[in-house]
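Reading through the structure tokens given below for one structure.
Note that this complex is displayed minus one protein chain, with the remaining chains in position.
Letters are used for the chains, namely A, B, C and D, taken in the order the chains are written, and counting of residues starts over at 1 for each.
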Amino acid sequence: MSSDLFYALTGASLFTLGLYALIKHAHILRKILAINVMGSGVFLLLVALAAGGQQAFDPVPHAMVITGIVVAISATALALALMLRLREASGLAVLPDTSPEELSEQLPEAPSDVASKNNGKNA
Amino acid sequence: MSFTDILTVLLLLAGASFFLAGTVGLLRFPDVYTRLHALTKADNLGLGLMLAGLALQAESWTVVARLLLIWVLILLASSSVAHLVVRTAQQKGIRPWKR
Amino acid sequence: MLAQSFSWQVTVIILPLVAALLCFMLPKWGRWLGLVMAFAITGSVIVLAYQVMNQGALRYAVGGWGAPLGIDLYVDGLSLLMLMVVALVGLVVSVYSMAYFKAGKAVHFWPLWMLLWTAMNALFLSADIFNLYVTLELLGLAAVALVALAGGVDALGAAMRYLLVSLLGSLCYLLGVALLYHSFGTVDIALLAERVESTPAVWAAMALMTVGLLFKTALFPLHFWLPPAHASAPAPVSALLSALVVKASFYILLRLWLEVFSQDSTAAAQLLGVLGAAAVLWGGVQALRQTRLKMLIAYSTVSQIGYLFLVFPLASLMAWQAGLYLLLSHALAKAAMFLAAGNILCFGGHDRIADLDRVAQRLPLSLTAFALAGVSSMGLPFSGGFIGKWMLLDAALQSGQWWWVAVIIVGGLLAAAYIFNVIGHSFTRAEISHEAKPVPAIMEWSALVLALAAVLMGLFASWPLAVMDIGAPFGGGGS
Amino acid sequence: METLTLLSWAFDVTLGLTLMWLAWRALASEDLFKGIVLFIAFGLLMALAWVRLDAPDIALAEAAIGAGLTGALLLGALAKLEAGAESRSRRSEILPRPADKTKVFSGLLVFLLLALVVMLVYAIVKLPPLASGLSAQVAENITASGVSNPVTATLLNFRAYDTLLEMAVLLLAVLGIRSLAVVQEPRGREPGAVLDMLSHLLVPLLILVSGYLLWVGSYAAGGAFQAGAVLAATGVLLLLTGWLPGAWFVGWPLRFLLIFGLAVFVAVTLVLQLFGASFLEFPPSLAGSLILLIEVAAALSIGVTLTALFLGGRPQPEPPSSGRAEKRNTSGTQPS
Partner (left out) sequence: MDAVYLAVALFLLLTLVAGLWRVLRGPTAADRMLAAQLFGTTAVACVLLLAQLYQRPSLRDVALVFALLAAVAAVAFVRRAWREKS
């Protein structure tokens, strides 16, 4: 059970964690975070398997991961811009046919309410 | 364990203790301002001592210069961020903690 | 054929990329530049076709490094036909878009469309699974940006959902690539085909890559993102998405199943067949229930994609060729349908099927295009769809799996039902008749040209079938 | 020696578990801002993981892009999200999805995910300890590639085609964003003495470090992407301090800079093809300098592109004098 295998398993679990959050949460920003976490998981797996123990240094997975990171940030930037446009058009940063009970679980804690509630307690 | 090694170990441990102090301060202190105060300790002294320790082990002067540059940058960043946070916190009316 | 200095495969990729840069740099001449480049790209695809038909499959080592280290470009009958259908549909859609987009939107449409074309050409030529990941990502992001160009609430919502599904598909695919690379030390398809043996890692990679590509191909349970995206996008974009973009991920799946995952896939093939059958029936029924024309056509895409997956359980040479033939004729027919729908939308300001106000009399060309395209998707004789379905029926009967025959026939009936439903309404007079905007002739003719091409594929079937055999993509994957 | 392996084992386990816990908390946090801060910490730890996995190039890329840019991008998006918070009142009616989203569906979801994890773990554990991937081929061709850092050699020579397409993906993201939104940045509010001093000191140093990373990329960890990301951090810092590109720059000069990297890459390879080289083939003698030329152009272009991604829209020079710009103005910098 070398440490690189452990990183590979961490990568696999990050991928699954991200997938669960991507499906579970209604707010699009959280879905975008989930996609980023899944991407990090896959990259971790890609490099961890190459780094196994005594093997020589294999640069190809490293090049793939750097390409992946740049692709990930461009996808994230486009997703954020699209989310803001959708939010401005439809008033809510959620996918069009999100069911009400899903929504209710998100909305009361919209950031501005939470911050003000907290602040009241602290001041 | 030559003399410089021992000195390095001592410096590293001292630096680590300041990091610990910074973290404990961050967790224990009651409001933003005091936490900030604790945090900057970790930056300048904690990191400073550690980098001094590592500089002893450095194989060439360029490495020492690089370490120094990193330390100065961290100082610059953390002090200005600390100032910005405090100024904005006051604007937002987060009042310091009173017993 | 080793790397000669100038290769038409490279030109077919670099031309649209350069076109995208130029269209972005010179927005005022974007339209004309785009059109000229569309003709140039189609020309280079024709020259490449000529070259391939003479010299057979071509392998081009990019950078001169060769397979395991560098990336190879590989073109055989299968990828050549895909390139040609992309060029044909792309050219006609470019002509259509000249008149469709107003100045404001046109500035953004042309660079995005050219990058989409680059992604498709690069995808059909690449022989490297990680390179396919990058082209898939380029394809997905370009398609999402084009859908979002329509700007309405539903377009933006559909584009957002499409983007998330596309990214999820790409990440599943990439995870499969990682497992394959670390099992066999290479990402080149030909080398993988030689080295692959069935280990747990290969099963996992096969499952992950298949699911990732099914997300992007919108097969039945994973199709939820397609109808809103294809219906709310601008008409030329819907045509491109339904005809070409959805087929690109199917092409990769086909390539992988033919060469890399060919041994231990009988059970999985049956599953794909069942999902395909479900898609055919579900898409047909949903299309019948739609009230808007573009939604009807989008659900018809879901149904037609189902047909393509009926090929996997049959897995005979005849079946693969039938699947490819269906794919090509569907691309032409679907593009024609969406362009015709775009004309009707421009003309009447809405696309509610019930209120189609004497469209037949007032938009004869567009409705003929729609009808001819309908003929092809129904599979009536003298159309590409007919040839494809006939070969599929033949293959199913030969392999003794008669239940797929039932699915094909019921699917054809459903298609007939929803097509005639639309054509019926277009002859009647709507209660609320409203003033109609004239539709530029070029838009109507481009829809008709594509519909005629779909029918022509029925009449001249021998040529595409001959091209399919170059490089024997289906016969044991010999190169 | 035994204590070292024990300590490194403990380091890895702590890092791995913290990564998983951070990811879970970041995605499950009820407050978006807390989620983003946890995600920034996640990026930091990922960079540590790359250092531990002996991948300095990726650690650099993760540090520059993950910790710096993604954090700023997410915080900027959150700001614009809440700037429109008041507009949440006119919420359009949401079509309720059929009520199958009950417990049975999430139960099925958890079951499927467990099956996925088991499949993945089984596949990974059963992976044969592969010889060493492509390291042999890279080692023997490294001399002909013109650079001695194997990762840069792979990125810019062996698999240069991937890098070309990847820069097209970056350009595509900018095109998509420019078609989505128009940004009428009002004259940024005064940055205040300290921020001004910080940017005056940091910006030249960032540009210097970016140049250094570009140069060092040929023999050690570094390269065009890392240098471009550091350049982008400069751009982001300038934007945050309220600096805005002049009206002259926003037109074709900005567009030219956005495509500059890709244009130089394509131009170099087309010129080489005139001299008989195949596509993306760099003759060994010239390879080093050509790769550097491409890297300089790419770094510049990536820096401007990533900054444009942070800006989040097509910069409009000045809002038209005749009253407010049309309603769809998405400038988000409400004075806090």
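Throughout what follows, contacts are C-beta pairs under 8 Å (C-beta built on N, C-alpha and C of every residue); 3 or more make two chains touch, one makes a residue touch a chain.
Small disclaimer: the values here were computed from a predicted structure and weren't measured.
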Which residue, D:A23, D:I124 or D:L195, contacts the hidden chain when the whole complex is considered? D:L195
Contact residues on subunit B toward the hidden chain run 1, 5, 8-9, 12-13, 15-16, 19-20, 22-23, 26-27, 32, 35-36, 39, 42-43, 46-47, 50-51, 54, 57, 63, 66-67, 69-70, 73-74, 76-78, 80-81, 84-85, 88-89, 91-94
Touching the hidden chain in the full complex, which residues of subunit D are there? Just list them. 3-4, 7-8, 10-11, 14-15, 18, 22, 25, 29, 33-34, 36-38, 40-41, 44-45, 47-48, 51-52, 54, 56, 59-60, 63-64, 67-69, 71-72, 75-76, 78-79, 82, 195, 198, 202, 205-206, 209, 212-213, 216, 220-222, 226, 230, 233, 236-237, 240-241, 332-333, 336
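Quick note on the criterion: only the chains that are shown with their structure count from here on.
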With respect to inter-chain C-beta contacts, which pair, B-D or A-D, contains the greater number? A-D
Express in whole angstrom the distance between the two chain centres, defined as the mean CA positions of subunit A and subunit C. 30
For subunit A and subunit D, let me know how many angstrom lie between their CA-based centres, rounded off. 14
Please output the residue numbers of subunit C that touch at least 2 other chains, ranges allowed. 130, 134, 137, 141, 144-145, 148, 153, 175, 181-182
If I count partner chains per residue in subunit D, which residues reach a count of at least 2? 92, 120, 124, 127, 130-134, 138, 158-159, 162, 166, 169, 172-173, 176, 180
Subunit D residues touching subunit A - in the complex, by the definition given at the top: 8-9, 12-13, 16, 19-20, 23-24, 26-28, 30-33, 35-36, 39, 42, 46, 49-50, 52-55, 57-58, 61-62, 65-66, 69-70, 73-74, 77-78, 80-82, 84-85, 87-88, 90-92, 94-99, 101, 106, 109-110, 113, 116-117, 120-121, 124-125, 127, 129-136, 138-139, 150-151, 153-155, 158-159, 162-163, 166, 169-170, 172-173, 176-177, 180-181, 223, 225, 302, 306, 309-310, 312-313, 328, 330
Sort out for me which residues of subunit D touch subunit C in the complex. 92, 119-120, 122-124, 126-128, 130-134, 137-138, 141, 157-162, 165-166, 168-169, 171-173, 175-176, 178-180, 252, 255-256, 258-259, 262-263, 266, 270, 273, 276-282
For a test of understanding, state which residues of subunit A touch subunit C in their complex under the given definition. 15, 19, 22, 28, 31, 35, 38-39, 42, 45-46, 49-50, 60-61, 64, 67-68, 71, 74-75, 78-79, 82-83, 85-86, 89-90, 95-96
